[in-house]
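A protein chain is absent from this complex, but the other protein chains hold their places.
The first chain written gets the first letter, and so on, giving A, B and C; residue counts start at 1 in each chain.
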Amino acid sequence: MQKITQALVEQTIKKRAVHTHKGSFGKLLVVGGNAQFGGAIILTSSAAIYSGCGLVTTATDPSNFASLHARLPETMVIDIHQQTAITEMLKKVTGVVIGPGLGETTLALQTLQTVFQSIEASQFLIIDGSAIDLIATHTLDLPKAHLIFTPHEMEWQRLSGIPIASQTESRNKQVQKQLQATIVLKKHHTEIYTDAATYQLTLGGPAMATGGMGDTLAGMIGGFVTQFSNTPLNAILSATYLHSFIADELGQSQYVTLPHQIIKRIPQVMWQFSNANH
Amino acid sequence: MQKITQALVEQTIKKRAVHTHKGSFGKLLVVGGNAQFGGAIILTSSAAIYSGCGLVTTATDPSNFASLHARLPETMVIDIHQQTAITEMLKKVTGVVIGPGLGETTLALQTLQTVFQSIEASQFLIIDGSAIDLIATHTLDLPKAHLIFTPHEMEWQRLSGIPIASQTESRNKQVQKQLQATIVLKKHHTEIYTDAATYQLTLGGPAMATGGMGDTLAGMIGGFVTQFSNTPLNAILSATYLHSFIADELGQSQYVTLPHQIIKRIPQVMWQFSNANH
Amino acid sequence: MQKITQALVEQTIKKRAVHTHKGSFGKLLVVGGNAQFGGAIILTSSAAIYSGCGLVTTATDPSNFASLHARLPETMVIDIHQQTAITEMLKKVTGVVIGPGLGETTLALQTLQTVFQSIEASQFLIIDGSAIDLIATHTLDLPKAHLIFTPHEMEWQRLSGIPIASQTESRNKQVQKQLQATIVLKKHHTEIYTDAATYQLTLGGPAMATGGMGDTLAGMIGGFVTQFSNTPLNAILSATYLHSFIADELGQSQYVTLPHQIIKRIPQVMWQFSNANH
Partner (left out) sequence: MQKITQALVEQTIKKRAVHTHKGSFGKLLVVGGNAQFGGAIILTSSAAIYSGCGLVTTATDPSNFASLHARLPETMVIDIHQQTAITEMLKKVTGVVIGPGLGETTLALQTLQTVFQSIEASQFLIIDGSAIDLIATHTLDLPKAHLIFTPHEMEWQRLSGIPIASQTESRNKQVQKQLQATIVLKKHHTEIYTDAATYQLTLGGPAMATGGMGDTLAGMIGGFVTQFSNTPLNAILSATYLHSFIADELGQSQYVTLPHQIIKRIPQVMWQFSNANH
């Protein structure tokens, strides 16, 4: 496996060109958050916006609108029950994150299918959390798109059929090829399986072991691939790297690092990396 | 075009006189924010209050009340469905911002017409976002008032009929005269068209290219014209200048600068400018 | 008039005795905040809690519960429609603040009467904002209690019948005696009329001229009189003093000082004053 290097991240997060506007940095639709798991979608949406995505819209249960906007006035919302509004928004975005806090109800499944039916081959689709489990437990045709799965080991077991103890590089790689997707396998030293090489993260520590970390990573990946859409693999690797890089920084003075603390640090750390070679 | 200078801003933001009260610094009505775009009106209202406007009232969808007050207890609210309450409030205010997150529904159009019918020639009316598009797509008589439009280039194309590529100073100026309004044309190096000269902003950078920046500027302009109502043109120029000035400051350590971060810095930066010559 | 001195404040804010518990520092009921003016009651309740009041309960419109708790989990809430719950709570508290954002509806008037009927002579009753106007416009018997009115000049005109231009010390004093209340007349150099002397504040500046300042002061007075209940006059004077003292501190680097910023500084500044002589 190749290690993700600091140099790769520095090359990916380029200084922004002067003549740009919010449309230059991608549009993202974030789909998830039922009444029980609304916090997840707040974290995902926040991570995308703090990562610099130009415009973020969040399709979620209306019971989450107030808390989402109280924390993040910069996002727009869609009632997840309005499937037509989701379909319409899909025509405008660079990518989609689906799954954080989505749950596995009929509505959740229907929403996943709505996204699968409308997404285009040119768009990015990050599949996280509940959406992974829905795919693992239902017969669904995966759409043609830039697919990115972000399972933790147990979700990967359910999706790939490979028991955790047997999740070796070669077996994981095999399923990655079948799925025609990039796999971000979250674990101690997260592994990223791609059509080309396999990558490994060497950062991260136990201070990150708390709920919401995965939702945050999904949002960062969404923000990075829509923004750095010409180098999507590097975008995925960089998001994964910085997520743990920030956590490690915070972990030098905190016993546990909370997801929202990581999110707030993203703009500063991206600036540092974008300026490293200048 | 004339460049907006730091000296102009320093002259505009005068030290406050000792014998003043909140009524001395203007009253603003902010109108916008449907259920989907509630974040926009939070940003606009916040920007007005942090700019020092004496009293701000926000007419918006009731689903936005909780998030608005959770972020900004200093504002008062009106249910946007209560058109009579809007009309009553119009009698009390120095100015109105209409448009951020307003949407283009029948209610949105009706609300715009309510404001148009009741506003007086002495009042300021900042027309932003959805309100610009409503005017572009409906036959509406503009009211007699101090009109200020804040379009980005695409909105200006829809309102003026001038394609973006053809938006030259002379053609823009022509439409400005027809509209009998001040035009804040938001773009890289924003241009301000007035009855007198045309002004250009030399600040601002790509770290500002994220959703909600325009909503924030509309709120700052609203807060500045109601507060510095004796020098409204300077107020508009100063709000536009400081919006980007703060973003540039933050952009020295952030890859992206979020609107709410800019808003929180306004009181400090206004203080600096008000003390520059003392 | 006597000036309120720093020494008086230092004597009032005594170091807390070691063997105390939350019951030692008073209980306050804050009543106000209809659906339109919910922000006011957030500020009042917050000011009371940050001032060190042992327990605060807020009776307000239920539409304000979410924003109130999002900002201030330390308060408890009562639905203002449940007049019996208000009556029950009145039996337990040291004092009441009524008025901020209360409005002047039938419910508002009824709530004021509920408080008037149940309050005891030993309790403090701070009457602010809408509650002052309700008294000015209705024939109500004031209850026997430690009454504290906190009008600004226009509210005082309506309550006392003295036009602003004629609000001299002697005329104000006359009405104060009739009301058998302490009057905190908010203005540039606020004046406090008491059964004994008349006091004047020498602090405060135009950076405070923004909505919500009065709601904040009402909460501070509520928090101070319930906490320093053995020296209620000194408590009122000290709350008034510190409210402007903090604003002046913030005003050294801010063009406008927002009420919530003042509130957050209260614990530190009280600590400084409590330690001044030690």
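Some notes on this structure:
Definition applied: contacts are C-beta pairs under 8 Å (C-beta built on N, C-alpha and C of every residue); 3 or more make two chains touch, one makes a residue touch a chain.
Remember, predicted model here, so these are calculated numbers, not experimental data.
Check C:Arg16, C:Lys92 or C:His138 against the missing chain and you find that the one touching it is C:Arg16.
The residue touching the chain not shown here, chosen from A:Met213, A:Leu237 or A:Met270, is A:Met213. Across the entire complex, the residue among C:Phe65, C:Phe116 or C:Tyr193 in touch with the chain not shown is C:Phe65. Residue B:Ala66 is the one among B:Val30, B:Ala66, B:Ile148 or B:Ala218 that touches the chain not shown.
By the touch definition given at the top, chain C reaches the unshown chain through residues 13, 16-22, 24-25, 49-56, 62, 65-70, 72-79, 266-268, 270-271, 274. The missing chain lies against chain A, touching residues 35-40, 42-43, 46, 63-64, 66-68, 70-71, 152, 187-188, 205-207, 209-213, 253-260.
Quick note on the criterion: only the chains that are shown with their structure count from here on.
Taking each chain's centre as the mean of its C-alpha atoms, chain A lies 48 Å from chain C. Mean C-alpha position of chain B lies 34 Å from that of chain C. Residue positions 66-67, 70 of chain A each touch two or more of the other chains.
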